[in-house]
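Complex shown without one protein chain; remaining protein chains in place.
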């Protein structure tokens, strides 16, 4: 079983890891920015890379001003030398288009390329990302340099992958963006009547009489129209995808190497479900926060999303930090072992390449305090020693390259729903989509259950348990597929504030969740943000309190598994379950405390007949996931754990044989293959 | 006894509640925005309104873009049909001018109509309120549509009231506003010498040499001139009043129906004392916060203000929420009974109409999560059942329509004083005018004492106790009237930081409170924001601590009732009382803790010979107020209360007879009429 995206990424990763005549390998490396260093440093870099096992570096992400020092000029010589040098040392290159950061001359000569924020403030150069994706002048310059790069290096032997821009996420409210927005809206809504209906402009006298009146949501006296905001978010995401496509196509016209860009997991501003089908391999940047106790689950959830975006195909961890980052207020570095553990987590969840930002730590610029594989203090450091250990470890894991993670449980996450749900002036800003998603993931993660993360258009076949922690926007097509999923024997769990609105964020009238109430056998009439914790009682799950959120619900035939016990909601159901043949449909109208939510999900897993990667529950905090025939066991905690394992295994990382039980040190992982008798 | 405003509102409410040949009635309804719905929904709305007892709806508040889809066009047909339909169903109409939210075409074609904030940022359409009140172009368009509406519907039988704009509160810092400001300043200060003297421009070299230099307080390097800010606040408030007048006059020229606009209680930006005389009936929007334990007192205080603004005449509760609102971060809905209880509170304090925003909950737009009388889930809901119960309850209370609430106690509240007191760079931003006001109201409220809220120009005759919780600006005229009030036998209590400044916010020199120190027999020399609680002692009120605020005071003959007991203020008076014939003048230089303030006010009430609506103190939390011959008893709490009542009463709400004592359930109220033996 596997997730099926609407447009699954082609198996670009395979072209990185599998080559005729040699065993499959995982890739290892990072961003390399040679332009920041004197050329005399480059040979040392190449040698140190080889010694560390680095075989893939991303070059050129921020090189535009070096490649095109003045308008139309081309300065490729230094890049020729770098690519040749890397190739000579066996280091392959992911060659980037430099379009994320135009040179100062572009903004200076063509101010219309600069982005404008919602307050009308022009953002200038001297940082990065200072462009409007809708500016023809910017696009012209970006495509010209991209084309020339592709033309020059399409057959360079070191270049094995292409990388468009960087962390695409810009936005702009300028008049060029407004024009682009109008064109997009015309495609979506047809005519102004369609727009006015979709946006509900009869409210607050917002009816548009002429297309020229339509603008992005700019600074206004009070709340914006939420449908306008939602469409502008969709447009922005699409505009960035279009920009990616344009650069990608310029490259594809000249080479067959896979083309990608680096995603950012649950990045709010881009709908990766609409984007993932455009890349040849999904790549992601992920920065674990060592100070956050929930970061292992957050990282695992994100990796599961990223793998799912690519239809279950292997993906590239394009950026992570070797130590501390620089952009949090207080940047805690990684303790010993964490770099490898974080990397193994990604590999266990489908990554075939483990890369870092960046190879050599910058001396200057805004990211001088972002750690790198080669720190300021040089190679004779604990951090760099760990880099070398990691390189060696990855070489022992070539066996998993190309392998998939099979999941029978899926969580659903949809960007437009997230956007619409968190528009201002909602019932409660304490109900946060990602928090609700993570809280539903954690009990599965703790049990070692493999999970895919699906978009609303993904195929549901092959899953036994489907969880919708919160799906504010729900369209008919998905509602019907959910119905079929349950009648086909699946177990469905729906969380609060779901099925509220249609694709234009208009509330669906009648009892909620509008398109699911028949399936669930329960329906509500009022959302109830709580002023104080509300006592609940359940024969199944015991007594507990819920916080933040409840709903005035009634059962229309479903079994009530928990209900409010006091106050204005006394007797109102909180958790319901409706059996549908061999399937079942659960509804949870409250934000359950973690222990209760874990029980509920445990019941759902039992009903669905799904278990974890180990026969029993893993020790607390231990992560287990099976990829291909390798069982990964990770201990991200500060204490050693005792682990019981059925059968005899070989640990690929150490070569040790484990017979039945073992002790796992803090921040250490195992990559186990069962020994055949 | 009753408050007398400088320009009491005409008894417009009487024209709504009293009609020849039928008993007086209270009005019930809400905003109705039919333009948001398909015409096929309208007949259902009219039927459901009739079933719920709704007999007054406000139509057209946000209809400009529907009425004038393009510049100069008129589209009245749909409104004709709506008004006819409502009339046929016995639902009267409060017809609104749609000027609060111009159509996008106005801002698009005439950007000078758009407001500009203090930072120079233009605020655009796509929300609401996007106009500069000083824009001639906006005013021309607003008056044109208003005139045409009045012309068309002045004799429509369903239209019983007119409603100008909505919650007038806009502000703008554009050049048009600057020009208006200058004209206003010329009227106030005469010439530039007058302006320079009033603003104290000798400070910081701010002297104006030419009228063209004078601008609103826009973004500046540091603190603004406080007198400039104060005058700009006055000007803004007056500009909105002028806008109201212009629209009102266009209506008055065509009909005798009462004209109003919806106030917002203690709304900071408009001086309702200067505005109240312009409306034919005072109308107010009030949104109780169910999560705020002090909201009953806040609501009661606000209702008492609103009634007093209209000279004690009945008023219209124009908007409240049936359940949750949408604009707080966490919007707690109303528990069972709260909708009716909140409505009864308004009626008990003088409201003759109880209305909601809005009739039918919007599917789209920024207020889709604002509750309504008819929720998304439809009429078969607890909320709508409560709406119907409320409609029925109001029908049983027609007896109070037109009746007054008689108060012998008054609190004084002045907008310019509030503005000036809370200008930046004051002694402490922890001294907040409304907090001080509320803390003085609560002990009176808890005793069931009827209170009026007066402006500085109101007549003081007929009151026995006058409380000035904080009156930063004090002019000679009021000071002299306070003197006469006390020498005439009244009891006066003055709170801290009062009498500080003149009408131009210039500090009055000498010991403070400058114009009252002789009357009070006490005076101060230094304001003392406290770094830590200060111990006080009092033979009358026991030992206590005060927080936040104190003053270096001395008695100039007044009796010292409490004084500081330690620290740098040891021995300094905190509460003084000077007997003046049969009257007395109290000064309280500290923010007393609630229990002590309650004792002080209790002593003042005793001196003034004023009691509550019941012979003894009501049970904690219970509100009692007498309006006409009806005694309202409300229990907003979560627990039932036992109530002793002298004599036999009939509860108008249930028809029950109560003999001596009764039990009042949580969130329930009584409307009692004493049975004549």
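In order of appearance the chains are A and B, and numbering begins at 1 in each one.
Everything that follows uses one rule, which is that contacts are C-beta pairs under 8 Å (C-beta built on N, C-alpha and C of every residue); 3 or more make two chains touch, one makes a residue touch a chain.
Nothing here was measured: the structure is a model prediction, and the numbers come from that model.
Across A:253, A:366 or A:644, the residue that sits in touch with the chain not pictured is A:366. For the chain left out of this panel, the touching residue among B:89, B:108 or B:224 is B:224. The residue touching the chain not shown here, chosen from A:12, A:53 or A:103, is A:103. Considering the full assembly, A:376 is the residue among A:19, A:47, A:187 or A:376 that touches the omitted chain. The omitted chain makes contact with just one of the residues B:525, B:606 or B:675: B:525.
Contacts to the hidden chain, counted on chain A, fall at residues 33, 35-36, 62-66, 69-70, 98, 101-105, 108, 115, 117, 121-130, 170, 290-291, 323-324, 326-327, 329-333, 335-336, 361-369, 371, 375-378, 381-383.
For chain B, the residues touching the absent chain in the complete assembly are 119-120, 199-210, 212-215, 217-228, 424-430, 504-512, 524-531, 548, 552, 567-568.
As a convention for this text, only the chains that are shown with their structure count from here on.
Note on chain placement: the centre of chain A and the centre of chain B lie 50 Å apart, centres being C-alpha means.
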